[in-house]
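Only a single protein chain was left out; the remaining protein chains are all shown in position.
And now, subunit A:
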Amino acid sequence: MANFRSIYKIQIFLTILVHVTLALYEDQVGKFDWKLSFVGKVKFVSLEAKRIIVATEENVLASLNLKNGDIHWRQVLEDPKDYKLELLHVNKEIVTVSGKENTWFVRTWDLNTGTILTEWFINTERTVPSLFTIVNEKLLHIVPIRGLQVEITSYTLANAENTNGSILKGISRKIPAAWLNKDSDCVPAKSYIVCAVSSKLYYVDLLKENSMFVSQSLADLVDNSAGKVLLIEYKQDVPSVLLLKNNIAKLGTFNGENIQIKPFNLMPNAISISNNGKDLIYQLEANDNKNKLIKVKAKDPQTGLDSFSLDLEYPLGLGAPIILGGQSKGSVTDLLLSTTDDALLLVRLPEGKILWTREEALSSVVASEFFELPISELDASIEHEFDSANDILEMFSHRISTQIKQFYNLVFGNNLLQNSGLVRDEFGLHKIIVVATRAGKLFALDTLTGSIVWSYRLPNVQSFIGIDNEEKMLLLVQRTAQYAPLPAHCVLLAQDTITGNGILFEFDPITGYSKAGIQRLNYKIVQATLLPYQDKNFLKPMLVLSQDEQAHVYPTQAVSLIKDHFSTMFLYVADTENSRLSGYTLKYSTEDSLQVTPSWNVDLAPSKLIAVSAKPANEHVHSQGKVLYDRSVFYKYVNPNLLAVATMTSDPIYNSVLSVYLIDGVTGLIIYGTSHKKARGPIHLVHSENWLVYTFFNERFRRNEVVALELYEGHWQNNNIAFSSFALSQLPQVQSQAYILPSIPQTMAVTLTERGITNKFLIIALTTGAIIEIPWMFLQPRFTNMPCGPEESCIPYMPEIPLHSEATINYNQTLSGIHGIEVAPARLESTSHVLIHGLDIFYTRVAPSKTFDVLKEDFDHVLIVLVLTGLIVATLATKKLAARKALKQAWK
């Protein structure tokens, strides 16, 4: 009885103990963390005097400050995977339409605060692509139905306030349009709908009652040459449209039943900006001047004559721009540009100066990696003192010069550090984060400030589509910065947008310098991995497997280095289409030809492969065993080749079944398998040391569950010198335990430290925007029939994981659209770097076992010096006194 109570008390105490240390003091906010907020690639824009209202591909509605581009407010709508923003209209209020297939939400927002005012939805029976436009405060929903008609439903926005949240009744109207086919292209132009079908242009004025489509031959309107005519929306007071053929646009304006084509050519990205009732056409053109590649032109809408032309100070690193929108006020015109690499920039005319740039590519990070900074030149010269030769004189002069430099730095301060700042600090807390984005742009971020150190744009590059449609690129670190004077070396693997072939980009992650530039490979990449061997330049070779099962090694000359290791080189490939995992060996390779031979396979069909997780390659397992209550050791099963695989099976009885398998990546042996019935994804796997944690949604109990699996070899260790997947005398014992997670996880990761001594924390991103850390100790499966208490450093089992608000590492900085978590060790054993990316990028440091290896900030150095000197003085004094006393005693 008393035992239970004490257990409970201890439990509470432990919980408090673990958590109290996590919380942040108020004055620590922003001290070692930072957050960058993004809106995503801008789709629609509206400039409203001092602010810019943007609607983006990431389904975000935001208001930006015109002066500096800062986010004034931001509203994140539904998941962009399902829902798309279809319309943005700003009058007194903002109106948005976002939805999918046949369901759309119509929302109105307050312009100043971004608060939602009304919301109602449109539901149709047909799932055909449709258009939305707003004319005279009426929302028109236009559904073109192939071979039949165009259905137009008009909703009066003013009525919307009364019918908040329900379906608003619209007035429908059908206009026969039997000519509509799958190639037809329709755009709204004020009250008109304009459609281009093969050789004819159809248009109709919707405001007129009983109006019918008027047709015109396209050959009469634009030139007679071959090519398809595309329609582009063109916004101005007079209903008009751009007719694009062979990259030349013509402006057509409607007047009653007539269309007038202006006699001049325009660029496809031309827009109209009105200033005091006078319209001007603005467009961007390529420039011959090599330093200023882009020029902006303003044309008169009647004559097409240039009224203004200016070469832009366009930065080199950005992609090709288009004009999204603009506004004129007096002599000043602001143009908002969007580039192919998703950047957003504001140009102010007539100076042509770029006021600000927002790198929206960072809102979709597909790969990230932390890099240690190089040591300073001085430290490097000290380190290399004995490298050079056996020449004593040379070594002597080297030492003298180094020490002079050292002395100089001591006296005058280290100017090198002040100059670049990109020098390694003592604890490895200052790092560079390299991120690859979906738009194919690489960025390096500074961990101290979050500022962009460099960026590099890779044209025509896209990410791989991985398991469960996850977009991914690969960043492989071939050499870190610790081999000064050799620079760090990193490789990005992605695929070509056009051919789908592999792309290899080698660069120095600290400076962003690339000697070879982009290398386009002539094969599709299936798998790639770093090999654990180093050549004489400390470069780790990279092995790439192509779709036709050919292996390639980069750098190519490294084959001679790895030729002795072919028999211990294995690869695995996960085929999501056929739900197969296959293993390959390189044993039969020779230096001249790399031979990939199949060695095992696992066939999971008809289940769907939804996640595969290998352990982090740079992980160290410090403790090989767990000490039990009777002081015996239970050895961990630490198999570096272990893969965790999750599959989902549709089942007639259980709806869907989640299976998790642990498979040896070398032999293909299924070490363990477990299945959860009535489970639903998304599932998240975290695989580390000798354990696996996964989360899923339990449909039966309607809750999220977390399962922890831990593998042990038992009381004796099998193979204590080197691990071999082939030598297996005993299957590992699997301990498992399940928990309820009282929240919805979005993604998960585990902390990683330099030596693996520090406790492990799970870092879970929740859909609420909070990032919480949970000690692994909370989840670690308890041994049955063994006592569990503080003496065994074991927390008694609780079925529900407590989520304390103190465990939120991003305190009040809510993060939206979290996509991934990247963790890297600092040189300080206690600390891990954490980067959370998504619509926001958040960086912080976590110390799972507190910062046991650093003195506290408020440590009193003066006091300890005083105490020590006092003690020394006292020792000396008492020694003297003692000696005098002894002398006196002797005389007695």
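The rule is short, and it goes like this: a residue touches a chain if its C-beta (ideal position, glycine included) is under 8 Å from a C-beta of that chain, and two chains touch if they have at least 3 such contacts; residues count from 1.
The working rule: contacts and distances are computed from a predicted model.
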Hidden subunit of the complex - UniProt protein name among "Vacuolar fusion protein MON1 homolog", "DNA-directed RNA polymerase II subunit RPB3", "Prefoldin subunit 5" or "ER membrane protein complex subunit 10": "ER membrane protein complex subunit 10"
Among A:Gln28, A:Ser567, A:Ser623 or A:Thr875, the residue in touch with the chain that has been omitted: A:Ser567
Touch criterion as defined above, residue of A:Phe213, A:Tyr572 or A:Trp600 at the omitted chain: A:Trp600
Full-complex contact with the absent chain, from A:His676, A:Lys760, A:His819 or A:Arg845: A:His676
Missing-partner contacts on subunit A, residue numbers: 1-2, 4-5, 8, 567, 583, 585, 587-588, 595, 597-604, 607, 649, 651, 657-659, 661, 663, 667-670, 672-677, 679, 698, 705, 707, 718-719, 724, 726-731, 733-734, 736-740, 797-800
